[in-house]
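For this view, one protein chain was removed and the others were kept in their places.
Entry: chain A
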């Protein structure tokens, strides 16, 4: 197990290095630089700016300096767009907000997704099943750019249960969390339903039933536990998506998250911001997958991880 973890950690670092290098190369390959602007700056000013940000040095030197700054100082550098805050400041200020939003929507997705999925499978081909699946289909097919304004219109403008937008109290977080979590909830519900149906048809369930076990025990102990495994598998990427994919929802609800900088930095050619947010989000994605792999092995001992069936 330890060997496996170490192996995976090494892979994690190598993957991150590849991400950094590729991003660095691609970023410099796109036409236009941070100082290309509609109102053209005098050449001397551009030279001053390049010297200020170290862009006057050859690319390999910039690359090595950048790596050194991350490894030695954990410093992602200045933001070209903001003259006062660094990329580290942005991550420290804004990621906690994205994370809170991501976690709340993940919880919504899990709780409601699993519940809907289980109910739908147990009441297979009944009105309850159809209702649950209509909710799931809507969740999958209505994008959050559409869902968010609908939620605002109904629950904030008409019913006045929640604030329209902005961030601060718990009430501010409810609608955006739903808007962000709806899609994942639907994915989980559908996945859970089909897994449950599959497991319910297995021989051992029939055996369990014929042994006279109560329905509760059959469902709770034998069905859900087995059906939930594939859901665990997608939790890693799902969590990463929810933590990182908040751009649209953040924009609509005016939430001070990191998502917009992840997206906006590319059109600004804000090199340190592009690299910083990409590395940061990649690290989350890779770590989430890594954790899920380990959890997966722990839940189902038949899945051996690492060397020779520990």
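The rule we apply is simple: a residue touches a chain if its C-beta (ideal position, glycine included) is under 8 Å from a C-beta of that chain, and two chains touch if they have at least 3 such contacts; residues count from 1.
Basically, contacts and distances are computed from a predicted model.
Not shown: a single chain whose UniProt protein name, out of "ABC transporter", "Cytochrome c oxidase subunit 1", "Oligopeptide transport system substrate-binding protein" or "Aromatic ring-hydroxylating dioxygenase subunit alpha", is "Oligopeptide transport system substrate-binding protein". The chain that is not drawn here is touched, among residues A:102, A:117, A:181 or A:272, by A:102. Contacts to the hidden chain, counted on chain A, fall at residues 30-33, 35-42, 44-45, 47-49, 51-53, 81-85, 89, 93-100, 102-103, 106-107, 110, 149, 152, 156-157, 163-169, 171-172, 221, 225, 228, 232, 235-236, 239, 243, 251-254, 256-257, 260, 267, 269, 284, 287-288, 291-292, 295-296, 298-301.
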